[in-house]
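Here the complex is missing a single protein chain, while all its other protein chains stay put.
Chain naming follows the written order as A and B, and within any one chain the residues start at number 1.
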Amino acid sequence: MRLALLVLAVVALLVSSVAAQARYPKSVVILTTHSSPGGGSDVFLREMAPHLSRVMGITVVVENVAGGSGARAMAMMAKAKPDGGTFYATTPTFIYTSLLSSPAARYTDLEPIVNVFFDPEVLYTAASSRFKTLQQVIDQARGGRGRWGAGNPASLERQALERLKQRAGVSPVVATFEGGGDMLINVLNQTLDMGIGELQEIRGQLDAGRVRLLAVVGDERLMQFPDVGTVKEQGIDLSVRKFRGLAGPKGMPREIVAAWEAAVPKLLADPAYRQLYTRNNLQPGFIPHAEYVKFMSDFGGQTQAFLKQSGVIR
Amino acid sequence: MFSATLITVVAAFAGVSWGILGGALPGISPSITMALLLPLTYSMDPTAAIVMLASTYVGAEYGGSIPAILIRTPGTNAAAATVIDGYAMKQQGRAGEALGISLYSGFVGGLFGLGVLVLLTEPLSTLALAFTPPAYCALGVLGLSVIASLARESLVKGLMAGVIGLMISTVGTDPVTGLSRFTFGSPDLLSGVPAILVMVGLFAVGELLVQSTERGWVQPAPERARIRFPGPALWRRIALPQAIGSVIGTFEGLMPGGGGAVSSFLAYNEARRWSRHKEEFGHGSPEGIAAPEAANNTVACTALVPMLSLGIPSSNSAAVLLGGFLMHGLIPGPMLFVSHAEVVDGLYAGLLAANIAMVIVGYVIMGPCIWLVSRPRPYLTAFIYALVVSGVFAIETSLFHVGLVLAFGVVGFGLRYVQAPLLPMVLGVVLGFMVESNYRRALVLSSGDHMTFLQDPVSAVFLALALLFVLGSVIGHARTRRRQA
Partner (left out) sequence: MTRDLGFGCAGLALAGGYYALAAAIPDSALADAVGPAGLPAIYAFVLAGLSLILIAQSIRGRPVAPVSAAAPTAPASASASQALLRPVGLLLMGAVYVSVVSSLGYVVSLAGLIFAVTWYQGGSVTRQAAIVSVAGAALFWVLFVRLLGIPHPPGVWPDLF
């Protein structure tokens, strides 16, 4: 989406049932996202905000700093005070933007705090297509007759398909689009043999039985679709993890990080919120601070290697 | 039941008023206007929230035509075609009439679109799936073929302006590889040059610059600060352009891509082709306002067809509306009509209320708007300038863009100085990305075989039409020249 603006929305909430707990130094916490209102990350954060507010006993506000595919939000966050008042909602986009352009601040200028969720990526095809399994799609692609699709040109999804090509030793064409919806049309009308995307994007079609899931591109099967196997189970070593977590300015005090490390597992266990995020097909994926720093630098390194190897960047 | 109706009507009025405001401010696109409401709708009743967002879309598509007519500044992408004849009428002291035609045509287009949405969603959603990459590319080419007839004054200069527009559209992230092209490493250019920025620069800033060269300007003819709805004679005259606009808007609404802007240009061009008063186009033709305004308000309804039935948004605005559905736990797609039929019915009723609200609100605010633009010229220029720098900043909250709009003002001034038409450049900017990305995508999918553009039936038809248009324009061009010689 190419719109951009900044919206400040104070989430009205009931702080009456605050559980007794260590007090967080800030009463209002702003979560910034590079997603514009109505975009995937924005909807996710706005749904999470009231529950997070309740669990932590603070007011959580969502702020959109769209523009430059995250460059603006990163620059703002790198300059913010590390007082626990503002955080940046991470997705792989901020790593791609850091590597593809030369923004004022890069992902390495931010401190990863904790991870909260993983968005499952799935491979799917039209329900009316003749492909019933991933293997059939790969067989079709042998000899260069396959047509696969990813939502955006330089994205985690594209990277996953390119690696799938390598590991399976096939050479289908990979077409990219202007977003997942655009691609979905081409899966439905069978221009493409197979598409890759977030489960959330294809929910409407999935409910109506018009698309068929072929495989999960992650380490585990999904709880909602226990019959769908992972790519790894089919003998191809491929797994991507689209993360959703928090990052902040460098120099974040230890006790603030600890507060989030305590709060996020509590949030994920909260029954009301659990029902909501399960319905939205999000996988809880808490990663504490120390591991998250490593996770992020590994992710950045792998992405950089992929982009360099394919000649997108130097 | 009564209270539910009341809430729907109130939501429609609030949404339309807000939409007209946002649409009328250049740089505040319909999607931004809607997005600003999203946080508010979070705590509302789902139907009321959806109605309010959809009504905002309806209002914004109309609102864009107000500054297009009054100050040569398109408020939205889709209003760019309205600038030509709307501003010409304004300069003839017929602003009230122009606004009346725009409002009335928007209403007709909106009702037509709503009828299509209610009755034909199912078959049209199947049609949306018939559009493959070759078909999109061909549609873009068809749109570009309009340049040949827009550039009547000078074919060579018109084509040059069009190609420069295409060049502008290549700035940003490459659609296939994700490489940054022509961005000079700036994140501000990563997502390209926004079309609305080019339009506001070329038309509005260019106009301010041209006006500043005119010494001893005269105060424009005093306006009657009243909106005038078309009488029976005019009503008959603009019926055909409205029908053309509504049909084109219906199809354009189905397809991801250009949104209302493409439909407005196509409708403008077709209205001229089929008009009995071709010579009036460009000099204040009522038909030149009726066709694009009917088209973009039709799109505001028919864009909901793929959004509701497939869960696929065909424009930024539809994407924000999709966000509104998701926030309330509603998942658009075939099952929505079964599982939440009451929301869908409420939306239909709300859209009807919105189209009526648009006429009422539009009528009320028209007087004050005309009064505003009848202020002394120095003030008017200063306030248009202030409006442009404030609005353009909002596109990506970037001062870089404010500088860029000034640069496009210089380009607009230069093009007018050398007497080259502006519209081909705008068309190039609007359609360039769609043509390039789908051209390359189609070739990727066909492994480089250009025959794919002829094998795809939709694509073949569009390309044949484009060829006919260009040949027709060239022949007409040669004939005019021979007559003059």
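Quick note on the criterion: contacts are C-beta pairs under 8 Å (C-beta built on N, C-alpha and C of every residue); 3 or more make two chains touch, one makes a residue touch a chain.
Worth saying up front: this structure is predicted, and the values here are computed from it rather than measured.
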Touched by the hidden chain, restricted to displayed chains: A, B
Options B:Asp174, B:Glu293 or B:Asp456, residue touching the unrepresented chain: B:Asp174
Residue, one of A:Ser27, A:Ser128 or A:Gln309, that touches the chain absent here: A:Gln309
Contact partner of the left-out chain, one of B:Val262, B:Ala353, B:Val373 or B:Leu443: B:Leu443
Residue numbers in chain B that touch the chain omitted from display: 22, 25, 28, 36, 153-154, 156-157, 159-160, 163-164, 166-167, 170, 174, 176-179, 181-182, 208-210, 212-215, 282-283, 376-379, 381-383, 385-387, 389-391, 393-394, 397, 399, 402-403, 406, 409-410, 413-414, 416-420, 436, 439-440, 443-444, 448, 481, 484
Touching residues (missing chain, whole complex) on chain A: 5-8, 153-154, 158, 162, 309-312, 314
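Throughout what follows, only the chains that are shown with their structure count from here on.
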Residue ranges of chain A in contact with chain B within the complex: 1-7, 9, 11-12, 36-39, 42-43, 46-47, 62, 64-69, 71-72, 97, 100-104, 144, 147, 152-155, 158, 173-178, 181-182, 184-186, 188-189, 191-192, 202-205, 207-208, 210, 279, 312
Complex contacts: residues of chain B adjacent to chain A: 29, 31-32, 34-36, 38-40, 42-43, 128-133, 173-180, 183, 185-188, 190-192, 194, 256, 310-313, 316, 319-324, 326-327, 329, 331-336, 394-398, 437, 441, 444-445, 447
